[in-house]
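Every protein chain of the complex appears in place save one, which is left out.
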Amino acid sequence: MFEKILENEKKRAPLVHCITNYVTVNDCANILLACGGSPIMADDGEEAAEITSICGGLCLNIGTLNRNTIPSMFLSGKKANELGIPAVLDPVGAGASALRTETALRLLREIRFAVIRGNSSEIRTIAGGGGSTQGVDAALGDAVTEENLVQSADFVRELSRRTGSVISMTGAIDLVTDGKTVYAVRNGTPALSRISGTGCMLSAVTAAFCAANPGDPLRAAAAAVCAMGLCGERAERKMLETGAGNGTFHMLLLDEMSRLDIKTLEEGKKIEIL
Amino acid sequence: MFEKILENEKKRAPLVHCITNYVTVNDCANILLACGGSPIMADDGEEAAEITSICGGLCLNIGTLNRNTIPSMFLSGKKANELGIPAVLDPVGAGASALRTETALRLLREIRFAVIRGNSSEIRTIAGGGGSTQGVDAALGDAVTEENLVQSADFVRELSRRTGSVISMTGAIDLVTDGKTVYAVRNGTPALSRISGTGCMLSAVTAAFCAANPGDPLRAAAAAVCAMGLCGERAERKMLETGAGNGTFHMLLLDEMSRLDIKTLEEGKKIEIL
Partner (left out) sequence: MFEKILENEKKRAPLVHCITNYVTVNDCANILLACGGSPIMADDGEEAAEITSICGGLCLNIGTLNRNTIPSMFLSGKKANELGIPAVLDPVGAGASALRTETALRLLREIRFAVIRGNSSEIRTIAGGGGSTQGVDAALGDAVTEENLVQSADFVRELSRRTGSVISMTGAIDLVTDGKTVYAVRNGTPALSRISGTGCMLSAVTAAFCAANPGDPLRAAAAAVCAMGLCGERAERKMLETGAGNGTFHMLLLDEMSRLDIKTLEEGKKIEIL
């Protein structure tokens, strides 16, 4: 299912421009290299659009927003739209402050995103669905469960149609949709939420896969979700074998992404069409 | 001694707002998750106070200060005081520049801190005691030793009374006091000063423990100091077993914090009342 996606990623090694938070920026750079892409970070208004124009993909992440980088996001987003470069939005902490919520909504109004990738609270916030973000983690009541799976699928499908973006809403069960097909992905482990940056990393990988696979953001986003989840599972297994903890898991996650091949991904993915 | 402190931390999983330097911010996020808390970083004036208001604790760290984030520290600090949210100050590099010294002193004048956590040079600088900071590390002449232990205890006790804050002054021997009781902690290893960010991480953990244990900043601060020191000792032991170095130690430190349970902490703590 993801042969072409991964093959293109390795072959094209797309340069991905990230305007992202300074908390997890190093993780984003390293996961981009690990998955076969190449990172460049630039957030000053004087160079943002120019840097976007030499890239294959753009990832806008609103963690640690500030007054200098917000305008750069708009400049880069518009340049990406102008040049047909796929852009990914990660609305980190939308709902936690007016600045984040409003910036996310303004970005959605002014820029076309290939993919919007967030947790359930963030996605519900930008959908206006009354999400209740607790900081940067999803609130329990917003989570996708086996019980509300059908309604959740309807929700993301409708949001995708309304925004024109692939929606990649991640949690214990991840949903990825282009407004028609809805994939449910059951890869992953709670360990991924015990280290910082796994959501940001997933958004960066999504941007890289989109960049290498123009015109196929649905499968690119689904492949990224399966890949990160599967790498998390494999890293956790190794961590538990040695009785280690969070630091080791963090390192092993990058190991797994750097060694992920198509056979492992195809055999390990847990994806179904709803 | 620390049963309740740790139990509350795991149970309440407090959200901790950090306005901190970009050098060690990722370590702060990961140690907060490892100790049972949850991090959120936000430093723009437009959202700083709002983010503080949804958190259980605040950590202000003055490494890599800049003109945009300084006002945010005041906004967040005042909001924390208004709402009774415990705030921790880490005066990184106070004494190394006028900007750092003056910002630390202004913060102390305008904001009540539950805990001030710094090395001996930083604490002596803010006490006006003529510390001689060498960059962000403590100057040798400022260190607490067995010889000057009584005078050092008097010094921190007096500073605690004057500021109304618990003082957590760390080094080879750590002193933690609320102006009455002075604890001396002998956990730790010089390896902790051979990697970047262990002081910043300790301040973040201190904020998390305070957030989960309102009204008990003395024991929260002492528990954080014992926990970080003990995790450092345990990480170093494992590092030496494998003949590894700084990178491995850094990873193992996060491992140890994520696996620290109350039994290990109680048995491993080296704390006495002076």
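A few points about this structure:
Chains: A and B, in written order; residue numbering restarts at 1 for each.
The rule is simple: a residue touches a chain if its C-beta (ideal position, glycine included) is under 8 Å from a C-beta of that chain, and two chains touch if they have at least 3 such contacts.
Given the structure is predicted, the values throughout are model-derived calculations rather than measurements.
Summarising the interface, chain A meets the missing chain with residues 15, 22, 25-26, 29-30, 33-34, 38-47, 50-51, 54-55, 68, 250-259. Residue positions on chain B in contact with the hidden chain: 21-24, 26-27, 63-68, 93, 96-100, 134-137, 194-197, 244-248, 250-251, in rising order.
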